[in-house]
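The complex is shown incomplete by one protein chain, all other protein chains being positioned as in the whole.
Chain lettering (A, B, C, D and E) follows the sequence in which the chains are written, and residue indices restart at 1 in each chain.
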């Protein structure tokens, strides 16, 4: 099953039986995605823990 | 005695008795300058030996 | 210059800016460091995290809260992560007659910059205008009487010193593109995976392709639109900015040099570096480590339409602790170079 | 794929590009390196200047003139300082059926670029158009039958691969500003004071504030005006370009990503890297050393007016010897990744 | 060589050794990586912490416990901090037919070494003798049938390969002094203040003036008393050992060279490097990054009383993951160099 990443619009593969609140990573943009509804399965950006990456 | 650098227009100090063909360095832009005439003393950019500085 | 030394405290003294303040202030002839705060090193000698200070002082760290008990402080330097002093500034202002904040919380004059660049509303916007920018080159007169000083960011200092003379002289005609490069000390002493040696070593990490906080400071100081990127490169200390802007019609390279001369001829810590020969033709931070210089230079493109400006400094000195001490010297009427004369090293 | 291996020679084999060609070609299953020229190392084993090749071959260097005696060469790689092959190309063309020049002498299509960027009139302008650009991503079909190949410069390759997809898609609206950073191997193996370790180490040397030669190549390939600066930073291998350009009206980040996908979805050696999380969000050369990848990425400024593009590669591989071998694979119909599968190292 | 690929799992796959195992195993023609465990990166793609693997695999990390569910594993690589597998080895041994431990928990044959060097009694001393040392150069025959393999430590591997030929030949007369230097990847991917870039950069940190754990391994393998120091120097990858020992009476330099030749003439991954001229006369790790070579060399002091031996390797390859894959090749009867042919880079 696939859906589209809300951040970068690339396709994201979900497991056979996605669960609400499941967290996935977009392979393209590495955004953390959360399954927010089933039938149809939709994902949203997971709340972003502000991560420092080098300033 | 001072004159002006043809490259950067900053003032360049010459010795008391400049000689034709004498080579000086501009303190500001580090151009090599050559005394090309006396009375009045004028300097020109010395022919630049192409110097590699890091490509 | 009074007999009695001016009593100073450093809050956040275990960090990199705090350590650099200690290095400069411990050797400063007119001040006495009476307090250095750190919670994580409380009770330990300052040379524990700052091994260069071994043998230079007996000072040990006090917990941050001990600031509340400190008596007779003349000056308080704040060197903590941003977001902290914006909340507690009224309390800090009561601790000493002069407060110098090295963080970003009081650098912007327009409160609207905080939500945009710091991701938060400023809790004390009314205090913003009471701070003077701790950059003597452009705020010397105000600093002579300032009791609240906000030192600009490291890349901002480089950017402002590099761009502002041309902006003031009206030589630029449009937005400035700033490509900033920084060493790893710029992100402080807190360990994390991005700063792990094996990850950070040899990096060319574009950590801020857009929206870096210092962009707002450069725009504020120059009055020009600024687009800034920031890249972490291999270095511990050192910031370099490479700035590009369209030149106003008819402007020649000699005008650019003249604008810099006019702005900085008398400045003890800004040097114009734009040579035609030699290895070091334009400013580079590697020879500036430990020094309070900001070197600035330029090159005009062949067709005269664009100028490339280059600035370099040590982020912990001229980009932080050094500017702070220079501002202190101005504020107290001491010779401006007091305690700041180290020239830097070559090779290095 | 014939039983008999294709016979190749490398001229200028003691240099950095020459050494990298040897590394790749000695492990290439379909070629045999029959000649490696160097005057200064003539008679010495190739592992003398290239210690990584110890134990991999018995090959020794031959004087450069020995090329004149070489029989049955199928392919000749030229890896010499620029200015040399422009004078002697007719002679080299007689030495082998396929000639691959890694220098700059046959990269520009317009002879006018030579006086401007190389400081000299081109002595054989009529040959310029007979060379195909050795960049399979954009010239694959021409390369299948090309007997004269000119591999683009290292920073040019990064710039072209990074900017061209957007240019082709019409997403850019104006000149491109390219800030290139490069490691020290980019200037070759000839020692001089600018490249002395103590001088070059930790450098941020803006050696070309304007007018870098690779500027002409990027402009030629993208059809856009290009302003390029080049800075030497601390690294041995590695090039990164940070490119800025105004976006055409209405272009969104998704359009930028789509343009890259369209251009590179099937490319074995170009990866799109534009992540929201993690340490390596945009392309960095440090993980690419030895690999033939060029990573490209992007970030659109908050107001959508400008895009920042980032490209990274190993100057000696994808920026030189690797592209040359990839072009060779295309030319001879071998699988395009043959001999080029090393992924790069992390950490590194 | 079976049609079906051998199924391997890597436990601790988000670390530096784990990442290097993935790099090598993903390109290995006879194996299939079916599981890579990490708790902190569970669910993320392996290229998240290991950006060099982008585009090479779709594999994502599984939680460490998922090993319990893995079916049909042929080989399990353990790449976790020491102290962990000594407690859980019986459980790991049930997960796969062949277990390769890259940590220190099963390297010493004598249980008494654990309290002395690891500060703890070994909880499963009875298992120690069932492990074969994963160093094909000295344990090839045992490895052909080994189901439990303990790969030596990185500095230990360098020390053993450098000293053992002379020890075996009876050329040394007394204790060996080993000065080891290592890059920062040797301490793994866990961030802490000692590994912060600004602290670790340019370091010459004598982190083990005495009692380094690898001392015990070198003594065990050579039968000689060993005194070892370990210093962290500026590098990400790379280990070098400089070893000194008294020569037995009458031993000449030619005897030393002969002993190395005898030991390593047929070895694919050990090269003897002891040149009189050139820049790279004795082994250096910088040209070995990514390669599976261990270079060894020597110099006899003027008066013939002492020999100085030098060994170099990449700690993550020949000092860890590479030796493990080489041992795997031996164990499964594949050509020993399979998947390990990368020669290293110069310059680098």
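We adopt the following convention: a contact is a pair of C-beta atoms (placed from the backbone, for glycine too) under 8 Å apart; a residue touches a chain by one contact, two chains touch by 3 or more.
Note that the structure is predicted; figures quoted are calculated from it, not measured.
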{"item": "Of E:235, E:259 or E:328, the residue in touch with the unshown chain", "value": "E:235"}
{"item": "Per the touch definition above, residue among D:104, D:202 or D:297 touching the missing chain", "value": "D:202"}
{"item": "Residue, one of E:109, E:144 or E:244, that touches the chain absent here", "value": "E:244"}
{"item": "Residues in chain D touching the chain absent from view", "value": "16, 183-185, 189, 191-193, 195-202, 236"}
{"item": "Residues of chain E (touch criterion as defined above) contacting the omitted chain", "value": "177, 179, 181, 193-194, 198-199, 201-206, 209-211, 227, 229, 231, 233-235, 238, 240, 242, 244, 279-282, 284-286, 299-302, 306, 308, 310, 312, 347-348"}
{"item": "Residues of chain C (touch criterion as defined above) contacting the omitted chain", "value": "16, 19, 23, 27, 48-56, 185, 189, 236-237, 271, 273, 277-280, 284, 287-291, 293, 295, 341-348"}
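In the analysis below, only the chains that are shown with their structure count from here on.
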{"item": "Farthest chain relative to chain C (centres taken as mean CA coordinates)", "value": "E"}
{"item": "Central chain (by mean CA position)", "value": "D"}
{"item": "Best-connected chain pair, where connection means C-beta pairs in contact", "value": "C-D"}
{"item": "Length of the line joining the C-alpha centres of chain A and chain C, rounded to whole Å", "value": "40"}
{"item": "Centre-to-centre distance between chain E and chain D (centres being mean Cα positions), rounded to whole Å", "value": "35"}
{"item": "Touching two or more other chains - residues of chain B", "value": "53-54"}
{"item": "Where chain E touches two or more other chains, by residue", "value": "16, 48, 184-185, 189, 236"}
